[in-house]
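Incomplete set of chains, arranged as in the complex.
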Amino acid sequence: MTKIGVGVIGTGFMGKTHALAWRNVKAVMGCAAAPELAVLCDTPLDRAEAFAGQLGFARATDDWRTLVADPAVQVVSITTPNRLHHEMALAALAAGKHVWCEKPMALTLAQAEEMEAAARKAGVVTLVGYNYLRNPAYAHAQRLLAEGAIGRVAQFRGWVDEDYQADPELPWTWRATLAEAGLGALGDLGCHLVSLATGLMGPVESLIADTQVIHQTRPLPEGGRAAVENEDAASALLRFAGGAQGSMVISRSAWGRKSRLGFEVHGTEGMIVYDQERMNELQLYQNRGPLAEQGFKTILTGPAHPPYGAFCPAPGHQLGFNDLKVIECAALVEALSGGAKAHPDFTDALVFERAIHAMAESARTGQRVTL
Amino acid sequence: MTKIGVGVIGTGFMGKTHALAWRNVKAVMGCAAAPELAVLCDTPLDRAEAFAGQLGFARATDDWRTLVADPAVQVVSITTPNRLHHEMALAALAAGKHVWCEKPMALTLAQAEEMEAAARKAGVVTLVGYNYLRNPAYAHAQRLLAEGAIGRVAQFRGWVDEDYQADPELPWTWRATLAEAGLGALGDLGCHLVSLATGLMGPVESLIADTQVIHQTRPLPEGGRAAVENEDAASALLRFAGGAQGSMVISRSAWGRKSRLGFEVHGTEGMIVYDQERMNELQLYQNRGPLAEQGFKTILTGPAHPPYGAFCPAPGHQLGFNDLKVIECAALVEALSGGAKAHPDFTDALVFERAIHAMAESARTGQRVTL
Amino acid sequence: MTKIGVGVIGTGFMGKTHALAWRNVKAVMGCAAAPELAVLCDTPLDRAEAFAGQLGFARATDDWRTLVADPAVQVVSITTPNRLHHEMALAALAAGKHVWCEKPMALTLAQAEEMEAAARKAGVVTLVGYNYLRNPAYAHAQRLLAEGAIGRVAQFRGWVDEDYQADPELPWTWRATLAEAGLGALGDLGCHLVSLATGLMGPVESLIADTQVIHQTRPLPEGGRAAVENEDAASALLRFAGGAQGSMVISRSAWGRKSRLGFEVHGTEGMIVYDQERMNELQLYQNRGPLAEQGFKTILTGPAHPPYGAFCPAPGHQLGFNDLKVIECAALVEALSGGAKAHPDFTDALVFERAIHAMAESARTGQRVTL
């Protein structure tokens, strides 16, 4: 496929990010194929039209089914609230469209499984938006592990914290409900951490977890307060299939943390540390050289950490969040052009999402859950 | 008691630290009472004598029972390997001596309980060496919580990592045995973290934990390898009696970490972060003032954080590890002088040690343990 | 002007950055006007054509005079090596085109003055590429100063270091010559620092400086070594017209520094610290509140720091280097659309460049230079 007609559903945080990525992927990364911004969907229509004009889409609609059916659209970006992913993805797959869907795939594991089965049946290209996997610093951490730079991997420590639900007096919204939002911090944040962990450590074998509703109620606009149904925070102890152990801590109510997604990997010869709030840095300790000169190195990413160089030939000049989505989009374009499979497709991503649902289950039952 | 005759058993890491603390506590802190360095015990005798000469003890012995029985000794510092604490402490208590014992109290919980009962019966002053509790930065964190500086406390995240057992080829020693060392990382490191957590969050109500032997065997000097019996690493999910939740990660095999003992306390109005590797700093985030100016503050300790000023009138000039032991000793001298009870005495410390044994038990059984 | 025809000369580091900025400025920032990528120029022609195809320019040329003359081009981006800026800018101005020129404007101050005079005469819009001025963190620092957040400003400390000329065995190139490169570190890096200082402190009144050639010769490809004619490093003491003092240190041979451009501003009530290597952070200390809680705040930029929000609605998610150029381009589009003057235009930038030439002069003469 050298012509890629793009439809994007949604114009919020992720909608704009997808649209910019589609718009720039060839310019930045030099892909052979050139995406064409065909249709943009949002409601109300004038919002969709304004955004289409700004982003350069050929046309706008307020009906996502029209977008999915449009013959100019070969691939659909689904960036709507999580509760809509399932229906939209199934419809797009049924129409034979390729799908780039934001995470988490769906509110329930059953929905995600249905989507994965549909994707396999459709035989199209899918990709789920685990953008942090695209950071050149993360990719370099993976290379270091593969090269044995820190020996045998023994432990993983992961954290992901933001503070968008930290304020006790934020009004109650649908985000607090199981029916419309499903999981809380686990769905918003935890699955990102699982994606990073899996890419470094391989699959999780079993886990024990606990969850916490920090703010039991939130104020209603009309007065009074309503219950928060899903978790503000979660934590888990993990065993990986490869023999390592790990832990994860997750919160959407962690004051001061804005995008704190990171990990330590403990190896028998060293350690790697990463934090998304300083996304252009990677920390590396190796038990090498004189003891008096050992220490954690702060590595600033640069052209030595592909594909940083596609953005900037000068090291340490810094990539940003939206750049990660461009790299993600390039993997999708590669797959759409007949190249390597995009990772994580619906099958890969289902593994991540099983883990967060397992955490929720373990927290409910108090028992270890085997994946 | 204005005259305090001191006997110190052991001249290793902790032995020297105790001796220096006894030597300096009045000079630095201005205590009314003046400790007298009466007897130092170690084996062989010439080591004890050399050390007594260097540190200024009146006499040396290689027989700790002689020290305990010496009428010039009112308080005994026990700084020997953990397996010896139990017998020495019981003997000292039986002789009516006050006891300053290093942590952990003993190899087994049963031993620790026996020590605690003996201490209560003896009615003497006891103190267990949880020196990190003495950091003015930590004390300030406690004050901030008490003042509500970060609102209601919701989560605790703790870590304690060193790398003294990270090298796979370190020779096997008695430290790897349950019989002579008891717990591994939990006993060496984990109990410190529990002491910090308890002082901030109150008592742990229940926990689930996992442990890990990262290096299953170690080389023997005579060739071949022997099994490591106790844990290199541990992790736990906690529920505090006050309603908060928490997690702990603990490792003695964490490359690059030298004294990484720290925590995050998540509150409903802010967060506090601390790390012993930068022990003169405290991080504080508060949801106050304009959003555009919110951020974590790095507070350098100084005279505004007592008793820093006893060491130095200039802020940010830095205290060191040995200074913490002087502060600890001052609390003991205060208690010996009829002032406030020293914290943590054997009764307080038993609570910390219950928690690490509960972690070991939970790891064995796979079940939540209620404390 | 609602239609902006763009010509870009050069396809290197800055060429790609300009092209991406033109391509994205409306999509990201929602400008009313829509730039059209008309002509791209580089040599050889096939390079220009390939790049034009990738970036989406309507056509390519290997003759920059053709580009300048093209009626579809209203604004010319000059991103070629510094020695070419002067001729190209004069030609573009003579043709009545608006000009976006990379810094430094020219090799000599005389050339820059000629360009500035030509720009004033032409009455067109000009902009010089001082992209670090666009960082929302920097803009916030300016706002804080304007609001008096740190009181009266007393001192400026600035540094700018990279290591692209740190290796003694890097081959000799034209960059080492006065004739083809002009100034060394002052031209590449120092002028950026001057731009930041001026925006915070107002104009420099006088300065004393020193320069240093760290690597006196460099190896020639054909064997032997040739002299390095321009400075690897420079330092200066400054007096600002407003009464404050300052210092600057500048090096292109500072191992490990990749994009370390930063400053401290010392005020009578606080301090602000910034470093481009952590470009999404700003440090702020204010003498406010209890002494025990004072410290430097690490502020992560977010939507509270415009125009961060145009890129991402979530704070702390990080902008990147290329995003700065989009913000810069938006200021240019605004000016081209009849809005506020773009800053720094040729007249503003000439002030910055006078300062670096004054540093070179002071280093030569050993005397204070008044600006």
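To keep things simple, chains are lettered A, B and C as they appear, and every chain counts its residues starting from 1.
Just so we're on the same page, a residue touches a chain if its C-beta (ideal position, glycine included) is under 8 Å from a C-beta of that chain, and two chains touch if they have at least 3 such contacts.
Because the structure is predicted, anything quoted here is derived from the model rather than measured.
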Full complex stoichiometry in copies [only 3 chains shown in place]: 4
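Methods note: only the chains that are shown with their structure count from here on.
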Identity of the chain that, by mean CA position, is farthest from chain C: B
Chain whose averaged C-alpha position falls nearest the assembly-wide average: A
Cα-superposition angle relating the copies chain B and chain A, to nearest 5°: 180
Chain B-chain C separation of Cα centroids, rounded to whole Å: 53
Interchain centroid distance [CA atoms averaged], chain A/chain B, Å: 41
Distance between the centres, which are taken as Cα means, of chain C and chain A, whole angstrom: 34
Two or more partner chains touched - positions in chain A: 257
Residue ranges of chain C touching chain A (in the complex, touch as defined): 12-13, 17, 19-20, 23-24, 26-28, 30, 54-56, 162, 164, 257-260, 276-280, 300, 302, 311-323
Residues on chain B engaged by chain A in the complex (per definition of touch): 150-151, 154-155, 157, 159, 166-168, 208-210, 212, 214-215, 233, 235-237, 239, 245, 247, 249, 251, 253-257, 264, 266-271, 285-287, 294-296, 366, 368
Interface residues, chain C side, partner chain B - complex: 140, 144, 149, 282, 284, 290-300, 302, 304-305
